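Note that this is a trimmed complex: some chains were dropped, and none of the rest were shifted.
Each chain gets a letter, A and B, in the order it is written, and its residues are counted from 1.
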C-alpha cells in the first residue's frame, strides 16, 4: 500500500510518473475507478483551495467523497487522530486525505491504518501535492528543471512550500535561491542560498512568493504590511524588471498588496491560477497512484 | 455567458421561459447535463432552504456540487471574494451560486470571472430565484399576473423579496400593495402603494408575508412580537376573512405566532410549502439556462 506523506519519499522516477499522469489529465485524459470507492477528506485546518481541489479530483475519478472538518466531529469529544482515521477505514473509506496543524501527524498512523494516506499539509512540515503542482507548472513552462533558477521569497522558516520545494527542485537539478527577512530565514534548510531580492530577481526564471501566514504566528517580523511589501514584496516596479520569460508563482491565498502588488496577480507572467488548475490534475494523478493498486480503474 | 444577478436584468420573455421550464420540471420532465459539471455553492450567510433547494436542483440535473460555507474556508484568511470565486473557477467549477451579506457583491466579480454566477441573495438587495419561485406559485394558481392584487406585508425596507417582487410583479401587470409599520416602510420603492392591512386583505388575491429578520437588524420597530402579530400579523381572525380564492405566501423560515398564526401555516390557503417545492423547479430552470450554453444537456 502506498501513502503520499512527503516529497522525500518519492524517487525522481515517481515524480516523473506523477507529473506525466497529471499532464495527461491536463490534456483531457480520463481515468475512472472501477468500483464504488470512498475517499475521506479530513481537514483540521481551514482550506478552500486544497480541499476543493482534492474534492474535484476525487469526483473526476468517480470516487464518493466524505468530507470532515474538525470543528463538527467526534474530535471535539477528544478522540485521537488514529481512532478517527481507523473509524473512517472501518466505515469504508478506501483512502484518506488529511490536513492537520501538527508536524508529521502521520507518524502515529503508520501502524494500524491499512488504507492509503495522502498528506494535504502537516503543520510547518510538508505539503507534497502543493510541491507537485508547482513542479508541474514549472515543467509546463520550461520543459525541464535542470539549471532553472528558482527564487523563493518570504517566510522561509514557517513555510511547508519552501521546505518541500527547495529540496525537491535541488534534486531535480534546479538552482534555488531564498530571499527573506532575517527572522524568517531558515539556515537549517540547506537547499538554497540567501540573496538580495533585487539581485535574485535579475536571474530568476521562477519567482515563487510565499504567503504571510498571519493565522499561524502572531508576531510578524516587526514590519508593517507596507514595509514588507516595499522590502520583500513583488512591487509593480519589481514586476517590470523581471527577467524575460520568467514566471510568478504563489501558493495562495494571496495577501494582495503585501506579497505582491494586486495588479500583478493576473499579469501575463503570473501562473497563480494556472497553479490551481494544475493542482486538480496533480491530485488526480496522486489519487490514481494510491488507488489503482487497491481499487482498480480504467482509462476511458 | 449568462449570469442571474437581479430580476431587472430579465426580460419578460426571459421570465416566461424560466417559468415555462420550471413548470415542465414540476410536471416531471428531466434534463441532464451531458458532461461532468461542477457547481459551487458559496454561502456567506446561513441558509437551509435556499442552500438545499439549489443542491437538490443541481443534483437532479446531474451536476456535482461543491459546498462552501464561509466560516470554514480561506475566507477566514482574508481572501477577497473575487479571489475565492476565481479559485473555484480555476479548480473546475462550471458555475457558482452565491449568497453574501453585502449588497451587490457581484459587481466586483463581473470582470475576470468567466463562469456563470447565480445570485442566491445579496444583503438587503436581490434574491431573484426567490422571486421566480413566488411568480411560479402565483402563476400556477391564477394562470396569469395581470390585475392580480398582491399585498406584501412586513419589513418592506430590509426585504430582498419585497424589492424584487414588487418591481417584477408590476412589470408583469399585477397590482402591488404594501402594509408595514412606519419604520419599515420604504418610500424609495415606487412599485406599490401603502394600505391599511385589513383594508388590503379584503382585495388581496395574494397575501405575501415577509419574515422579521431578527438576525439582520438589532432594533425592532419598538413593537413586541405580540404587538406585531396583532397589528401586522396574519392572525387567526384575519385568516378567516381572506378574500375567496386568495392564497397565503411566506418566504420562510416563519416566525410562528409573529408574522402569522401558527395554525395558518398549513391552512388550505397556504402555499408556503408549495413555494419550497417550486423553488427546486425554478432553480433547475435557472441552472439549465446558464449551463446549457457552456456544458450542454439533454432532455431524457
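One rule holds for everything that comes next: a contact is a pair of C-beta atoms (placed from the backbone, for glycine too) under 8 Å apart; a residue touches a chain by one contact, two chains touch by 3 or more.
None of these values were measured; they are calculated from a predicted model.
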Copy number across the full structure, from 2 displayed chains: 3
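One rule holds for everything that comes next: only the chains that are shown with their structure count from here on.
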Rotation, 0 to 180 degrees and nearest 5, that superposes chain A on copy chain B via CA atoms: 120
Chain centre separation (chain A, chain B; CA means) in Å: 40
For the chain A and chain B complex, residues of the former touching the latter: 46-49, 52-53, 55-56, 59-60, 69, 71, 214-215, 252-256, 265-266, 273-274, 276-277, 279-280
List of chain B residues in touch with chain A within their complex: 36, 38, 40, 64, 66, 68, 72-80, 83-84, 86-92, 112
